[in-house]
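One protein chain is absent from this view; the other protein chains keep their places.
So, chain A:
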Amino acid sequence: MTSLLSVVNVSKVYQMDGVVFQALDSVSLSIKKGEFVAIMGPSGSGKSTIMHIIGCLDRPTSGKVFIEGKDIFKADDQELAEIRNTHIGFVFQQFNLLRKTSSLSNVELPLIYAKVPANERHERAKATLVEVGLSDKMSNFPSQLSGGQQQRVAIARALVTNPSIILADEPTGNLDSKSGRDIMTIFDRFHKAGKTIILVTHEKDIAKHAKRIISLKDGKII
């Protein structure tokens, strides 16, 4: 089976105030459909950078990234946004929900940009919220939800477009251990259901949930 995601010789060099910083140094990796992978490493190891590049939020200095065989960085910003919309589902450490916006509307957001008609949007968002166990919190604002609940809304938002890859960046970093475990249970469940999940974390306990661990140090895979 061909890989869902291939990262080929990707390097990223930042230049800040004349200081050159090599965040990634010829990183290559490949992830198959249905895999649950954790990318680990201390801060400054380049794990955030590789996640941003896989998530099409940042362009590599050199190298290529293929998602479902497509060379994604040939696309312009407009097309890159569409790739993000269809192929990637983000889960952030900070949840990043829109305040003063109901759980349902937050989950609907990616579908608006996918030009899904309003009725279908509601249905799909509702169904996804049910999947993450928030059927009774659909009209609540983020401020009325606990951290764990907010992160579940965020997971529903990542899942609702049925993306190729779910990219989770320290998804438990802002949660107490109980809520963190709940969130990881949800990821486990979706992995079993066949979703491809890439988890970025520096916590070993969290990384254990993944079936494969990729460790980064100083911009290289070790």
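Just so it is clear, a residue touches a chain if its C-beta (ideal position, glycine included) is under 8 Å from a C-beta of that chain, and two chains touch if they have at least 3 such contacts; residues count from 1.
Convention: contacts and distances are computed from a predicted model.
Asker: Name the chain not shown, per its UniProt record: "Fe-S cluster assembly protein SufD", "Multidrug ABC transporter substrate-binding protein", "Thiazole synthase" or "NADH-quinone oxidoreductase subunit E"?
Answerer: "Multidrug ABC transporter substrate-binding protein"
Asker: Sort through A:Phe36, A:Phe90 or A:Phe187 and give me the one touching the missing partner chain.
Answerer: Hidden-chain contact among the options goes to A:Phe90.
Asker: One chain is left out of this view; which of A:Gly41, A:Gly55, A:Gly180 or A:Gly219 touches it in the full complex?
Answerer: Of the candidates A:Gly41, A:Gly55, A:Gly180 or A:Gly219, A:Gly55 is in touch with the missing chain.
Asker: Of the residues in chain A, which ones touch the absent chain?
Answerer: Counting only chain A, the missing chain is touched by 52, 55, 57-58, 77-78, 81-82, 84-86, 90, 92, 94, 96, 98, 100, 109-110, 112-115, 157, 161.
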